[in-house]
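Before any comments, here is the structure.
Removed from the display is one protein chain of the complex; every other protein chain stays in position.
And then subunit A:
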Amino acid sequence: MTEAAPSTSLPQKRHYRQRAHSNPMADHCFDYPQTPDEMDWFKHYPEMIKQNNDNNENVQVEFLDIGCGYGGLLITLSPMFPNTLILGMEIRVKVSDYVMDRIAALRSQHPSQYQNIACIRSNAMKYLPNFFKKGQLKKLFFLYPDPHFKKAKHKWRIINECLLAEYAYVLADGGIIYTITDVKDLHEWMADHLSKHPLFERMGEEELKDDPIIEKLYSSTEEGQKVTRNNGDKFLAVFKKISDPYFNNTS
């Protein structure tokens, strides 16, 4: 969408501040491909993707950070998974632009690094199937999402009964959803909805103890660091996508 600032310096956050809430139901202007095959990933990952190639022959995005905020998780994960394409989606204009400028600056300061991360401004509640094929993603992240406290706004929450079907659609079997929040009520809401959904199964501590990503969820994002500064609690819930029990029972 945008070009980075011509300088190679990191963007300053003060130019990109924006209120924390966005109405996901409004008809904002978004650029999105009509189908995943029409998506031009080359412009987002120029060193990882071959231009003009069939998307099927290229490496595909496998990790998606929904509501990536200022991009802290992307930058942390980049060196941990150098061969995996990682995408952040953020709905707010200025915040997503900050992440794009930040990645561009990091790439110019550290040649051949940070080539596997990118950010797109989009509404994940509406356009996931436009970007990703069925079962394409391995990991989905929901870090410190907007709690939308008011009851009337609960339908705007990024995790809800009906949207989970779309997340299950883009996730491969065995794919993982990570959620973390400092709002206890929202944590219970997310864990409850995911537990009730037949395509997701909660992962226990034993399963998670070798996952190097877990500790990063507490500290890598700007939102997480703010909670730490305020001595707030953080609640984690991690779920795995399983095959449909309806077919297992009937076949």
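The rule is simple: contacts are C-beta pairs under 8 Å (C-beta built on N, C-alpha and C of every residue); 3 or more make two chains touch, one makes a residue touch a chain; residues count from 1.
One rule holds in what follows: contacts and distances are computed from a predicted model.
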| item | value |
| --- | --- |
| Undisplayed chain, where the name is taken from the UniProt record, one of "tRNA (Guanine-N(7)-)-methyltransferase non-catalytic subunit wuho", "Transcription initiation factor IIA large subunit", "Tubulin polyglutamylase complex subunit 1" or "DNA repair protein rad9" | "tRNA (Guanine-N(7)-)-methyltransferase non-catalytic subunit wuho" |
| Which of A:10, A:59 or A:125 contacts the chain that the document leaves out | A:125 |
| Sole contact to the chain not displayed, among A:46, A:82, A:174 or A:198 | A:198 |
| Which residue of A:161, A:188, A:207 or A:233 touches the chain not shown here | A:161 |
| Contact footprint on subunit A, counting only the chain that is left out | 1-2, 5-6, 15, 24-29, 34-35, 93-94, 97, 121, 125-126, 129-130, 134, 161-166, 168-169, 197-199, 244, 246-247 |
